[in-house]
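Sharing a structure below in C-alpha cells format, with a few things to ask.
Note that one protein chain of the assembly has been removed; the remaining protein chains are unaltered in position.
Entry: chain A
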Amino acid sequence: MTDTVEQVPVPLDVRSVGTRLARVDGPEKVTGRARYAVEHRDEEGLGDPLSLWLVQSTVAKGEVEAVDASAALAHDGVLRVLDHTSAPRLEDTEDGELAVLQDARVHFRGQIVAVVVAETSEAAREGAALVEVSYRAEPHAAAFTVEGATYRPDSVNPAFETDSDDGDVDAALAGSAVVVDASYGTPYEHNNPMEPHATIARWHEGDDDGVVLRLVDSTQGVHGVASTIAPMVGLGKDQVHVTAPYVGGGFGSKGLPHANVVVAALAARETSPRPVSLAVTRQQMFALTGYRTATVSRMRLGADRDGRLTAIEHRAYAQSAAVKEFAEQTAVGTRSLYAAANRRTSHRLAVLDVAVPSWMRAPGEMPGIFAHEVAMDELAVACGVDPVELRVRNIPERDPETGKPFSDHRLVECLREGAERFGWADRPAQAGATLDGEWRVGTGMAVSTYPGYRMPGNEARVTALDGGRFEVAIGCVDIGTGARTVLTQIAADALGVDPAAVVLRVADSSLPPASVAGGSSGTASWGSAVSAAAQAFLHEHGRTPDPGASLTASAADDPLNGDHVFHSHGAVFAEVRVHRRTGEIRVPRLFGMYSVGRVMNPTTARSQLVGGLVMGLSSALHEESVRDPRFGHVVTQDLATYHVASHADVLDVDADWLEGSDEEFTPMGARGIGEIGIVGTAAAVINAAYHATGVRVRDLPVTADRFLGEG
C-alpha cells in the first residue's frame, strides 16, 4: 500500500479530450458479451450460485405474526427460507430501509419479510409463492396530500438548507403589477433502468485477511456499496470486495445500496462458500429500489409589467417514508436561477407508511424547475413578453443565494443560440393560433439548470507498464455514461500519451476510492483525480518511467470552497401537436442548447444530453406511478402500465452545446452533463402544449384527456 499524494491539478493540455474517441466497450455491448451483475460465472467461486427469491409484505404497516415455510421447504429444490427469526443478525440496524429481516415490524407494503434459497430460479420463485406469512396489520397512511405535508426536515437532499428567506416576499407580491400564483404537480416516478437490480454474493475465506464478502452488484458506486454493507455485516471495508464491470443503467436508483443487496449478503452467509444470485424482478423494483416522490410546488411570482421579477416564492411539498427519510430538494434550484430582491423557498414532507423514495435523475431540479419554468411561461403570457426575452431579463449578475459570482454562466447565449437554431422567432405570440389539418400546433421553451458537483474522496493510481503504456486505476463505475472512454481520454492527455497507451481499470472496490456515479459529478470528480495522479506521476517519475513505477494521488483543490458558484445551464425548445378531436399529443421536435463547460467526447456527450431530453419527454407524456392508498403499494408495477417513451414516441430530438471550458471547476474544464438534459424538458413540452391549445396544464404527465372538449 502506497501513500496518496495530494496534487493540485493544472489545466489539461487537451488533445484526445474533445475528440470522438469510440466507446471503448462498444463491441462488447453490441454483441451482448458485456457481462452484467448476475451474469458472472467466470470468476472462481461464482460459477454455481444458488437462486434467491424475495417474499414481500402484503400489508403496509404492522407486524409479521408468523412465517410458515413448510410448504415452501417441501418443494423440490428449495433449500432454505430465512425470515426475521432465522436470518443472520446485522451489527448495524440504523438504516431502517437496509435493516431487513431483523425484526417483525412491517413499514411498507412490499417490504422484504422472507427470502427463499433454492437450487434453481424456478424452485426459488415457486417456493416464495408457497411461503405463508400472517400479519397483525395496523392502520396505515399512504395518501400524499399537501395538507398532510407538515413535517419540516432538518435539511434536504443531500445537505441543503430546508428553507430560505430573503427580503420581504409578501410585501413585494402585494406591490407587484403582475402576480402568478399557482400550484404545479409531478407524479411518483420510477427510475426503471433496463437492467433490474441484481447481485451475486459469496462469503469465503480470503487469502490472508480472513473472511471476505464478495459482491458482484449492479451499482453506481462499488466503494459506496462496500462502505455501507461492511459495518452492517461486521466486516472491515476492505473485506467487502465489490465489482460492477457493466451496469445496465441506474438513473439514481443504483446510487445507494438497497435492501436487496443486504439480503443477498445475509443469505450468502448461510450458504457459504456457495454464492447466491438475486435478480430483483421488474415488479419488485417498484417497492424496493427507490423512486421519485410526487411533488407539489406552490409558486408565487411577482413582477413589473415588463416581466422583471420582484418576488419568487417556491413552497415545495413532497412525501417521505416512515422507515427512512428522504427529502427531495425540489425548491433548491429556484434559489439560484433568477434574480429577484425578495425570495423565499421551503420544503415540507408528508411522512407515510410507504416504500422509501430516493434519487432519480436530477432529484430536486427535475420537479422544481418544471414548476418554476411553467410559472415563468404563465408570467410571460400575463406580461405579454416573449418567453425567451422574459428569461433574459431576469438572469442574475451573481448567484442570488450566496452573492458569489458564477463561473462560466452562459444562459443568455444558450437562450439566443437555441432560439436561433430552433426557429423560435417564427412563432405567433398568441396561443391556439395555428391549426394544421386536425392538429393544433405550438412551440414552447424552458430553461434548464444543474449545479456543478465535484465530490471529495477520489483517488487515482498510475502505474507504468512496459512498452510505454500506463495502467490508470480508479474505483468508479461506468453505468453507460461513457466514463470508461472519457477517463481514458483524460488520462491520455494528462500523461501526454495516446489513448491506446492507457489501460484503464475501474469498477472494482479494490481500486482507489471513487465517489458515486451520481449528481452529474463523475467526470469532474474522477477526472480531476486522474489528472492529479497523472501530473504527480510525471513529476515524480518523468516521462520515461521504469515499468512498475506507481503513484496514487488525489486532487487537492476543491473549487466548491472557492470564490465561484458553478452551474450548468441550457435552453430547451419543443414543438407540440395536439389533435383537436382526440387530444393525442405528439412532440415532433425537441432541441436543447447547453453550456456545460468543455465537452470531453462529443459522441458520448450528445448521447447523454439527448438521453436526458428523451427521459424528460417521457416524464412529460407518459410516466406516472399510481399508488393505491388503500393498500399502500404502486399498482402500475411493470412496463406495460408504467409507460416510458418508446421508439415511436421519440421523433426529432437533438442537443448541442456552446464551445467553452470551465477551468475554475476542473482541470479538464468540464462540468457534469448526466442530468441537465431532463431538467426543464417537461416544462418546455407543457408550455408548447399551452401555446398550441390555450389549455394550461400544471401537472405531469400531460395526457390526451386534458384537451378533450376543447375542439
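Just so it is clear, a contact is a pair of C-beta atoms (placed from the backbone, for glycine too) under 8 Å apart; a residue touches a chain by one contact, two chains touch by 3 or more; residues count from 1.
Rule of thumb we're sticking to: contacts and distances are computed from a predicted model.
One chain of this complex is left out of the view, and of "Phenylacetate-CoA oxygenase subunit PaaJ", "Na+/H+ antiporter subunit E", "2Fe-2S iron-sulfur cluster binding domain-containing protein" or "Diacetylchitobiose uptake system permease protein NgcG", the protein name its UniProt record gives is "2Fe-2S iron-sulfur cluster binding domain-containing protein". Contact with the chain that does not appear here is found for just one residue of A:15, A:204, A:237 or A:282, A:282. Summary of contacts with the chain left out: across A:17, A:54, A:200 or A:247, the touching residue is A:247. If you put the hidden chain back, the residue from A:653, A:668 or A:702 that touches it is A:653.
Checked against the full complex, the candidates A:39, A:270, A:328 or A:557 give a single residue touching the omitted chain, namely A:39.
By the touch criterion stated above, the residues of chain A touching the omitted chain are 22-23, 25-36, 39, 41, 120-123, 126, 192-196, 246-249, 251, 279, 281-282, 479-482, 603-604, 606-608, 610-615, 618, 638-640, 644-648, 650-651, 653-654.
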